[in-house]
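Take a look at the structure set out below.
Removed: one protein chain of the complex. Kept in place: all other protein chains.
Each chain gets a letter, A, B and C, in the order it is written, and its residues are counted from 1.
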Amino acid sequence: MKPVRSPLTGLLLPVAGFAVLAALPLIFSDAFFVAAVTLAFLGAAASLAWNLSGGYAGQLSLGHAAFYGLGAYVSTILFLKAGISPLIGMWLGAIVSAALAVFLGAITMRLKGSFFVMSTLAFGAVVHISAINLRDLTGGPSGLAIPLRPSPENLIFAKKLIYTYVALVLVIVFYAITRMIAASKIGYALVAFRENHDAARALGIRTLPLRIGVFALSAGLISICGTVHAQYYLYVDPDSVMGLNLSLNFALMAIVGGLGTAYGPIVGALLVSVVSVVMQAYLGDQISGLTQLAYAAIVILVLLVAPTGLGPSAHAFLKRRMTWLS
Amino acid sequence: MLRVRDLSVRFGDVQAVEQLSFDVAAGQIVGLVGSNGAGKTTTLSAISALVRNRSGSIELDGKDISRLAPHQIVEQGLIHVPEGRRLFPFMSVLENLEIGAYGKAARGKRKQQLEFIFDLLPRLAERRNQLAGTLSGGEQQMCAIGRGLMSCPRLLMLDEPTLGLAPMLVEEVFRLVKTIRDQGVPILIIEQQVVHVLETADYAYVLESGRGTMQGLGATLLQDDGLRRAYLGI
Amino acid sequence: MDIYIQLALSGLFIGGVYALISVGLTLVFGVLRVVNFAHGEYLTIAMYLTYFMFQRVGIDPFVASIAVVPLMFVLGLATERLLIRPTLEAPHVVQVFVTFALSLFLQNLLLALFTSDFRSVRTPYATAAFQIGPLYVSWLRAAVFVVALAFAGGLAAFLKYTYMGSAIRATAQDRRSARLVGINVDRVYAVTFALGCALVGAAGILLSPLFSVNPYTGADMILVSFVIVVLGGMGSIAGAVTAGLLIGVVESFTGYLAGGELKQLVYFVLFMIVLAVRPNGLFGRKGAEVMDVT
Partner (left out) sequence: MSQSKRRLARREVLGLLAAVPAVFSSRSALAQEPIKVGGIFPLTGGNSVFGNQNFQGVETAIELVNDRGGVKGRKIQLFKGDGNSPQAAISETNRLASREGVRIFVGSSTSAVGMVASQEAERNGAFYWEGMAVANNYTERDFKNVFRMGLSAAGLGEPAPLYAAEVLAPMLKIDSKNLKVAVVAEDSAFGVDVSRAVIAQAEKLGIKIGLRELYSAKTTDLSPLVLKLRSLDPDMIIATQFINDAILFQRQMKEMNYSPKAFVGTSAGHSTLSLAEAIGKDVNGIFSSSFPLDANLNSLSAEARADREAFLKRYEAKYKVAPAVQESLGFVVGIALARDILGNATSDSASDLREASLKVDVPVGSYINGWGLKFDDKGQNRRAFGSVVQWQDQKMISVYPAANKVHDPIMVPLPARNAR
C-alpha cells in the first residue's frame, strides 16, 4: 500500500496506457472487437466506481447493481416521459443513487464482513423487486424500450464507436477520481480502516462519515454508467440492469485485476471481457454451458493462484525477478 | 525438556523474533519477560505452530516438533494457554474443561483429571454449568489454565496469565503456577509483571525487539541494574 | 379461520424445507466463516442424483437417500480440500468469489451434462393428501417437514454429544483456542463443509418428489436461505430452523393476503429491518456482526 510517487507510475504510465486503450478500437476496427472493447470499458468504469468503496474501504458490496439500475431507470424515465436529455438525467440518477447509498450506509456500515455483504445483497434484491413491481413507472418486467433517435443531446449515436469513447472517458475520469482519493487523507484513512479496524480507531480516525461518503460517491458514479448502458442498449429491464450477476461482475473485475488499486478494475475488466468473449466465440458453438464452465474454471484458478489480483501478483512476481537478477 | 534454538519469525518486512534460543528443564518455571512488542507472544505461537513462517529448531525431550501441526503438538503434551484466556464463550465451564481433554491421550483420563482440577480450583466446580463467557476475569483465567491442565500437559506454556487481573488475583495465579510445577509439570510463562515472574521463576530470559538480551536465575536478574532501570523504573 | 390454519400449515411445511437448506449453510458459515454461494448447486446435484436413481434404477427417493447423502458428503470433502482450504487465509472477497465461481461452474457443468430440460421424479404418492376436517394435508409435505426437522435435530444432537460435534462448536467459537486444545481444525473444516453439503443434499432428496429440477433450481431456491441464515443469526442452527419456519409462514400469509408477487419483497424488507435493528439476528450471538461505529 506504499504510494509510489515516481513520475513513471504516477503519470506517464497511465497516460500511455490510456493512449493505447484509445487507439485500440481504431487499429482493430471490426465490429466484434469494438463491441467487446466498449462493453469492457463500460464494465471497467462501473468496476472503478465499485472499487472506490469495495476496494479502498473494503466494503464488499454486492448490491451495486441497484445503483447502476437506478441510473439507467431515472435517466430513461425522464427521457421517455418528460423528454429530458439523459445528459441531465444522469446527474439526477446519480443524486438519487447517492442519497439512497447514504441511507443504506447509515444502516449497514457498522456491520462486519459477511453481514455487510448479505445486507447489500438484500438491498439489491429489494430495489430489483421494487423495479419489477412499480409497473407504471418502470414498465415492470417488460422494461422500457428507447427509440433509436440519434443525437448527441439524446446520448444516442448511430455510430457505435462513439460509445466506446464515451465509456473510455468515464474510465479515465473515474481513474483520476480514484487516484485523487487514494492520494488524499481520505484514502489513507480508508486503507487504514480496511487493514485494521482497531488500529484505525486507536489512531483516532473517524471513518464512518468517510466511508458513507465514499459509498455514496461510488453509487453516484456507477449510476452514471447505468445511464450510458441504457442509451447504448436502448432497452432497460430489471434483470439486465439490476440483476445480482451484475453486482458480482463489477466486484469480480476489480478482484481479478487487483482490489483497491486504481488500475485493477481496468485490467480486470479487460481480462474478464476478453476471456469471456473469446471463449464465447470458440466454445459457444459446441455444447451449451461449456463457455461459462471454462470461464468459471478460469476465475477459480485466478483466485487460487493470485488471490490479491493479477495486477499486484504480477507486480510482486516481477519485483522478485528483478531482485533476483540484480 | 524443551529446547529452542535460533528461532526466528518474520511477518512480511518485520522481524518479530530473531535467533532466539532458550531451554525449559524438567521441574522448572521459566520466565520470558520483555516489554510489549518484544516478541514474547509470537515466540509461544511459533512453538505451538500457530505461526508457521518460522525457522530454527524446537525440540521436546529431544524430539523435533517444529514440523508438527498444532493439534499434534498438543498430542505431544506441550500445552499453550493463550493470552486473553480465549475460552469458548458459549460453552459451559464444564464443556470448556472437557474439550481440553480432546486429544486422544487425554480422553481416557478425562474423569480423573476433571476431579483433580475441581479439587485444585473449587470455584470452577461451583460454576461448572455457567457459560464461560459470563465468568469474571479471574475465573476465566482459572478456567483457561484448568482447560490446559485437562490436556494432561507435560509442559505448560502460559501467555500473560495475569493480564488485567486485580493484584489479589495475580497472587493467586502465581500460587497456582507454583502448585502446578510442584505437581511435576514444568512451566514456560511470559509476563509483563516482571517482578512477580522473576520472583517465581527458576530461570528467566529477557527479550528485546525479538532478541534474547539477558538470561539467568530469576533472583539474579532481579538484582540487575539495567533490567531494573528498564522495567521497574528504579 | 380454517383458511388461516391451512395457510400456517403450508407455510410450516415449506418452511421446514427452507430450514433444512439453511441449516447446512449456517453451519458452514458459523465454523468456516465462508458464505457458500455454491450451496444451492449442491441441492441441484442431489436432486439430479435422486432423479437418475429413480429414473434409471427405479429407486424411491427416500431409499435413495442412503446412497445420496454419503455421496454428497464426499463431494463436500473434495470441494473443501480443493477450493475452500486453499483460500481460508485469503482475503474475505476471495472466498466469496471462489464459491460464486464454483456455483457458476457447477450450473454449467450440469447444463452441459443434462441440458436445461426440467426433470421430474414422479412418485405415486407425490400429490396424495389426507383431510382433517376442512384441512388438506399432503402426506409428502408432512413427511418432508418431519424428516427435515429430524435432520436438524440430529445435527443439533451430533454437535452437542459427540467429540467431533464439540470440536465443531469449539472451532466456531474460537479457532485459535480450538487448535490449542488439540483439535485438528483442518479436519473440522472438512467435516463441517461436508456436513453442510450432506444436509443440503438431504434437502434435495426430500424436494425431488415435489419440485422439478434443472441446472438452475438450486440457485433459485438459495436466495431465501441467505435471508434465513442472517435472520436466524449467522452460525445458529436453532436460529436457522426458527427463521426458516417463520419465513415459510410469512410467505404463505403474504401470498394469500397481499399477492404472490410481494412475497419476496416482504421478506427482504423484513431482513433489512432485522439487520438494522438487531443485526445479530434472532438467535445470533451479540458482537459477531457489529464493528466499531466510529
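We adopt the following convention: contacts are C-beta pairs under 8 Å (C-beta built on N, C-alpha and C of every residue); 3 or more make two chains touch, one makes a residue touch a chain.
Quick caveat: nothing in here was measured; it's all calculated off a predicted structure.
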item	value
Omitted chain - touching chains that are shown	A, C
Among C:T99, C:S252 or C:N280, the residue in touch with the chain that has been omitted	C:S252
Chain not shown: contacting residue from C:V17, C:V227 or C:V274	C:V17
Hidden partner chain, residues of chain A it touches	30-36, 39, 132-133, 135, 139-143, 145-149, 158, 160, 233-235, 237, 239-240, 245, 277, 280-286, 288-289, 291-292
Interface with the undisplayed chain - residues on chain C	3, 6-7, 10-11, 13-14, 17-18, 108, 111, 115-120, 122, 126-129, 131, 136, 138, 141, 210-212, 214, 216-217, 220-221, 224, 248, 251-256, 259-261, 263-264
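Everything that follows uses one rule, which is that only the chains that are shown with their structure count from here on.
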item	value
Pairwise touch network: line, ring, star, complete, or other	line
Distance between chain centroids, defined by C-alpha means - chain B, chain C (Å)	41
Distance between the centres, which are taken as Cα means, of chain C and chain A, whole angstrom	31
Whole-Å gap between the CA centroids of chain A and chain B	50
Shared interface positions of chain A, touching two or more other chains	none
Junction residues of chain B, two or more chains touched	none
Of chain C, residues touching chain A in the complex	29, 33, 35, 83, 86-87, 90-94, 96-98, 100-102, 104-105, 107-112, 115-116, 215, 223, 226-227, 229-230, 234, 261-262, 264-265, 268-269, 271-272, 275-276, 279, 288-294
Contact footprint of chain C on chain B as seen in their complex	48, 50, 69-71, 74-75, 79-82, 86-91, 95, 98-100, 102-103, 106-107, 147, 150-151
Chain A residues within the chain C interface of the complex	54, 60, 62, 107-108, 110-115, 117-119, 121-123, 125-126, 129-130, 132-133, 197-198, 201, 206-208, 248, 251-252, 255, 259, 287-293, 295-297, 299-300, 303-304, 307-308
